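Of the protein chains in this complex, all but one are displayed in their positions.
Right after this comes chain A.
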Amino acid sequence: MRTFPVHGGPHLSPPRHVRHVMVDVLLALVPGIAAHVWFFGVGVLVQLILAAGFAIAIEAVALRWRGLPVRRIGGDPSVLVTAALFALCLPPLAPWWISLAGMLAAVVLARHAYGGMGYNLFNPAMVGYAVVLISFPREVSGWIAAGTQALDPLDVIRTILAGDLPAPLRWDTISSATPLDTVKSLAARGHMIGEIRHDPQFGDFGGRGWEWIANAYALGGLYLLWRGVIRWQVPVAVIGSVIAVSAPLWLLDADVHPMPLQHVFSGGLMLAAWFIATDPVTGCASPRGRLLFGIGVGVLTLVIRRWGSYPDGVAFAVLLMNGAAPLIDRYTRPRVFGTGSHA
């Protein structure tokens, strides 16, 4: 007789681990990051590295505090995804402490205060971004114009770390508005969309540069879809609802309402549709729930862009829907096989 240790089933090696999911997400971000760097310079990379460093350090301290093994980070690099998504929302020359503040909010407030990975109600990256956006509006909207990538990397690092701008630049010259800012402020002053779009900031369908970044995000998103990391419902619902709501308005009066593609290809919408609203932890789990969640994100984004006080609104839309997700999940349970009831 030979004895064996017993173990619960099933006994087939699982095909995938959380780590693989997170690594896939990071991989999928690569094209978007590359496009971002192309249009906005190495500052983007510096922000990514800063955020990642802060995130790991804070996560380690938080795990320590909670009496959990610090090596957990190795099995669950989700904090890096948080850092990356946060950093991609920042202006490339934002000072370093913005990153620190954002990561503190994201990791401590959004993640660990709720019980750590898997238990957070709100998307940590968006919590971090919302906190710095509300607290430090000037620093977080200081975008350089797309195409200023030619800045010397050393100058960029000095700017971010010490706040010293290289000689020819001044803060008021670099804090040029993003295309969505321009739409918002000019429209508020009564300009027609048609005129606004003659501004050199705009490209074919979104902001100049922004539209290519958006395309690159979509490419990464398709990769995730192919890998089975995300499901089609969220991106389709976000993009679909934005188009469905903005198209009739635009057709009615193209002078007041931006065209649907403009909405889809500017700001953080594409990033949100593929990478942020698809975050499983803070989204919905059932297929119908995901559709509703995505529709909510799309519609709220438009509402905030049109009537809110922020030009983009994606982050707030996502956070609002995060809060609604458990409720949506509760009411979108599928009908149990062999019963007439929705469990």
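Here is the rule we use: a residue touches a chain if its C-beta (ideal position, glycine included) is under 8 Å from a C-beta of that chain, and two chains touch if they have at least 3 such contacts; residues count from 1.
Just so we're on the same page, contacts and distances are computed from a predicted model.
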Check your understanding: Considering the UniProt annotation of the chain absent from this complex, which name among "Ion-translocating oxidoreductase complex subunit C", "Biotin-dependent carboxyltransferase family protein", "Putative spermidine/putrescine transport system permease protein" or "Acetyl-CoA acetyltransferase" applies?
Key -> "Ion-translocating oxidoreductase complex subunit C"
Point to revise | Contacts of chain A with the absent chain, listed as residue ranges | key: 1-18, 20-21, 75-76, 78, 116-119, 231, 280-281, 283-287, 290, 329, 333-339, 341, 343
